[in-house]
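Have a look at this one before I ask anything.
With one protein chain withheld, the remaining protein chains of the complex are depicted in position.
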C-alpha cells in the first residue's frame, strides 16, 4: 500500500518537474555586493560570455535552467550590435537568451529618475534605451522585457507624485506600442531602495494600474523580495492570476529588506504557498498559468554557481511539494470550512520529502543525481579562478 | 513686513478652516477596548442618543464636526425602524447623521466571513444587512455607506483566495445596484486583524479593483491605521486621487498595528503630508477633492469626548499647516529638481505655528478659543458620569 | 545502506521525543477572541475543571503534554483556596499543574499599569496578587511563575519611562524575595498591545535587565509572537542561553502582530531554527538547556482541542527535525566558513520527513499513531458540546 502511494507521489513529482523551468540572471554570476563593498571571487564571470558559460553549467547539471535573463548595459555593451556575439555565446554554452532587462538607473543622467524624470530629454533618453531593449528582445527571440525602475524621491515634498505617475503612464503606453505581437512588458514594483521616501511604482497595485493602462501585453512582475514585511505575497499572486495580470516572478528571499538571498533560504514555506496558488489556479481553471519564473539574487558570499544550483534545486523541491497538494479534496475542505482538515492536507504536501523522487527524475534524464556535489567535483570553480582571477581582482570600489 | 506675512498666513489658515469638516464616529463615545479588556468610563455613552449627545458637544465646541458616522447594529438596533428616533436625537443635539457603517462581523454566523462566506445563506444574510444599511442611509440622507469586512482566513490553505475574491466582486456589484443616485459605497482595506493569515481586502490595490468592478459610485476608503509598516500612505492617496477613486478617510494613528490612537499623536508629519497631497491635487486640477474625512478611533484610556476634541483640533492644525504650502513655488522647485529648496518650503509650512491663527478663527465664529479647556470647565463629564455611571459599570467581559 | 541510515534517523527521532514535553495553557480551551468578538464553540471549556479535562485529553493522545499552565483569576477564582479543588481536578484528568500566570491587567484598577502604576496602592495590590500566585505555585509544586505585564502608555509624553523602569526593578526584587528555593520568575516581554506607544518591558533586553536585577531565580520568557517583524528570534534564544538567562517559551505563530496562531503554522522553519539553537547549545556545552516549553495561543476559529493536538504534533515534528542536525559536522563547516555545505546540512534536517518515525514512537508508547484522527473519532467534541453548550452560548460581548 505504502509502495503504491509512494509510486503515485513519485509520478506526481516527475510530472511537475517535467513542466518546471526557471530562468537564471546573467548578473548572478558576476561580482556584486552591498553598498559597503563587494567580496571578490576569482572565479566570477567578468564578461557576458563568461556569464553565459556559468549559466550553461547550471543548466547542464540541473536540466531546468535553459534560459538566461540579460541586462542591457552590462551584457550588451554595444546595444543591438552586441546581439550576434551574445547569441553565439549562448549557443556555445547550451543556453538561450531569456528576458531582456533595460538599465535606466545607473547612468548619472538618471539621478532624478528615468521615465518620470522632470527633464523631458532624459525621459526620451530612457525611452530610447528601452526601445533598443525591445529591439534586442526581438532579435534574441525573447518574449519578455522586464522593467524595474528606481524612480522616486528620497525626501517629502521634493517630487510631484501624481505628475510622475502620469509620466509613467504615457511612457509605458509609448513603449507598449513598440512590442512585437508575442512580446510582453513586465512591470516590476518595489517599496523602497534606492528611492527612500517614495518609489514611483511602489507596490503591486501601482504596477497593475500602469500595466493595465499600457496595454494588453503589459503584465505585472512579482519580485518576492519587494514587499512590505508581513505582506501576504501569495494573495497578491492569486489576485493577479485572477485578473490575468501576472507576468512572472523574480525569485529570491530576505529577512528584512530586498536582501536578494537564495530562494527559500529564509522562508521556504512561503515559496511553497506561492507555487500552491499557481497550481491551484491551474487546477480550478484547467488552463496553464503562463508565467516566467526567474531568479533575481545577489551572491556576495557564496560561490556564485553553487548558489545558483542551490536555487534551482530549492525551486524544484518546493514546486514539487506544491504539486502534491490534493486540490479536489482541498477545495472541498475549504468549501465546508473544515479548517484543520484543509490545513493538515496542505501542510502534508509541504512536509513530504520529495528529494528522493527528484533524484530519480534526474537520473531518468541523464542528469547528476546531486548537481551540487557533481559541480564541486568537476573542478569548474578552480579552472575559472585561474582564467578569470586577475580580471576580478582588478575590480575595486569603496563606499566613501 | 512680518506683520503683512502674518496677516496673509492668518487669512490662509482661516480660509482652510472654513472649508474643513471632519466626521466623528458614534462608537468613539462608547466604552471600547482591546481583546484584553475595556477600561470603563462612567461618563461613556451607553445608547445611540447618548453618543449623539456627546458628538453634539464636540461640534458645539469645535465647530468642525457637524456629522456623526453611525454603526448599524450598535446604533440602529431595530434597523430601518430605528431611523426616526435616531434622527430626532441627532437633531436635538445639533448634529446630522453621516456615514452608515454596516456590521457583518460580530454575529456568530460570520465566523468564516460575510460576503465571502462559503455558505450562500450567510452571504445572502450579509447582503441583506448591507441593503438595509443602504436603505437607512437613504432615509438619513447619508451619502456614504462605509464597508469594512473582516473576511479572510487565519491559516494557510484554509480558504480559496480567488474564489472569495469572486464572491466579493459579485456581492459588491449587487449592492452597488441598490444605491441612490448620490450615494457611494466606500470600500475599506486592512492588512490584518481579525483575520491573521489573509484578509480578503488587504490593501488599497484590492479595494481599488473591487470598487472599480462594482461601479462608478464605489470608491476606496483609506483608514490611516490599515497599512503595512513604513508604507507611504500619502502616495496611495495621490494615486487614488489621480484615478478618481478616493472616497475618503478613516483617521487615527498608530505605532505598530491598527492601534486606533488619536489622529496625529504618533506621527503628525504624516497627516500633514496626506493633507498636502490633497491640497496639491486641488491646486493642480483646480477642482475640489470631494472626500469624506472621518475619524475612526478607539478611546480606551483618555476621556472619550476630550480625545475627540483633541482629534478635531489636531486635524484642524495639520490641515491648516498644509494649506500654507506655496504650491506654485513648490511645483517649480520639483520641476527643476531643486530638492533642498522644495523640502525646505514644504517643511516650513509644517513648522509654522498656526495655533494663534486658529484661535482667532474660533473667536470669529463665536467658538471657544480653547475647546478642550472649555469642555473641562463645563462639568459635562461629571454630569454624564452621574447619569450613565451605573449602566457603564454593568458592562463586563473577560478575555478568557 | 539506506536502511541503516533510516534506522539511525528513527533512533534519533525517538531519543528526541523521549525528552520533549510541551505545556498547554488552560486558557487555550476556553472561548477567546479578538477585540471584535469571540466565536463561541459549544464544546469549549467553561470552568477550570473542564480546561483540565480538555488538557488531559490532549496529553492522553499525544503523550507529550503532561502539565497545564494556569491563569490565576480565571482558574483560581478564590486564589489560594482554590488550590485543592484544582489539583484534584488535574489529578482526575491525568495532568499536573504547570506554570502559574498572575493576572494584573484585567481589573479596572490596572488602567494605568500594575507594578509601574503611578499609584502606590495599586502597585501594592499587584504585588500582593503576584505573591498569592507564588504561594499557589508552592502549593501546586509549580516551578515557574510567568509574568506578563501590559504596563506601558499609549501616547507620547504621558508616562515617565525611567520612573516606571525603577518601579518594575523594585517590585520584581521584592517578588524574587518571596520565591521558594526551586522556583523561578519568568519575565516576559512584548513590543506592543495593549499599550500602544510604549510597553514597559518591550523587548528581551529590557526583560534581561529586569530579571538580572531581580535575582538569580529570575529568567527571561520568550513568547515567539512578541517580536518586531523580521527580528531574528533564534539569535535572541542563543544569546539568552549563553548568558544563562533563558527560562522558557510561550510558543505560537503569527504573520503580523501577536496573532497567537498555531505553532509553526506560518513559519515552521523559524521554529526549527529555535530548536536548532537549543540543541546546538546542548551539543556544545554538553549540558541540558533547562527550559520550559509552553504554548500560548488563542483559538478563535479552530476546534480548541484539535488545535492543541495539532500544536503538540507540530512541536514534536519540528523538534525531531532539529535533532537530526549533525552538529559535529555543522560546527566544522561553520569554523571553515563553508557556507553552502553548512546550510545544506542544516536544511537537510528540516526537509527530512520525520512523520513516519514519530508514528512509530507513538505506537511504541501505546499512543494512537495519529492523535488528531483518534480525537475526531472519539466523539469527545460532540459529548462536551452537549454538556457545556448552554453555558458557552450565555457568553456575549460586543466591541462597542
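Per-chain residue numbering starts at 1, and chain names A, B and C are given in the order in which the chains are listed.
In this section, contacts are C-beta pairs under 8 Å (C-beta built on N, C-alpha and C of every residue); 3 or more make two chains touch, one makes a residue touch a chain.
Values in this document were obtained by computation on a predicted structure and should not be read as measured data.
Trainee: Of the chains that are displayed, which are in contact with the missing one across the whole complex?
Mentor: Hidden chain contacts in the full assembly come out as A, B, C.
Trainee: Which of C:173, C:206 or C:385 sits in contact with the chain that's absent?
Mentor: C:206
Trainee: Among C:29, C:281, C:319 or C:361, which one is in touch with the chain left out?
Mentor: Checking each option in C:29, C:281, C:319 or C:361, the one touching the absent chain turns out to be C:281.
Trainee: Can you name the residues of chain B that touch the chain not displayed here?
Mentor: 229-230, 232, 255-256, 265-270, 301-303, 306-307, 310, 317, 339-340, 343-344, 350-353, 355, 372
Trainee: Touching the absent chain: which residues on chain C qualify?
Mentor: 111-112, 118-119, 153, 155-163, 165-166, 191-192, 197-198, 202-206, 208-209, 228-232, 234-235, 238-239, 241-243, 269, 273, 276-277, 280-281, 284, 330-331, 333-337, 339, 342-343, 345-347
Trainee: So which bits of chain A touch the chain we can't see?
Mentor: 27, 30-37, 39-40, 71, 74, 105-106, 108, 111-112, 150, 154-156, 191-194, 196-197, 229, 254-257, 259, 261-262, 265-266, 298, 300-302, 397-400
Note that only the chains that are shown with their structure count from here on.
Trainee: Any idea how many Å lie between the Cα centroids of chain B and chain C?
Mentor: Each chain reduced to its C-alpha mean, chain B and chain C end up 38 Å apart.
Trainee: Taking the mean of the C-alpha atoms as each chain's centre, how many Å separate chain A from chain C?
Mentor: For chain A versus chain C, the centre distance works out to 39 Å.
Trainee: Counting only residues that touch at least 2 other chains, which ones in chain A make the list?
Mentor: Residues 229-230, 232, 269, 339, 343.
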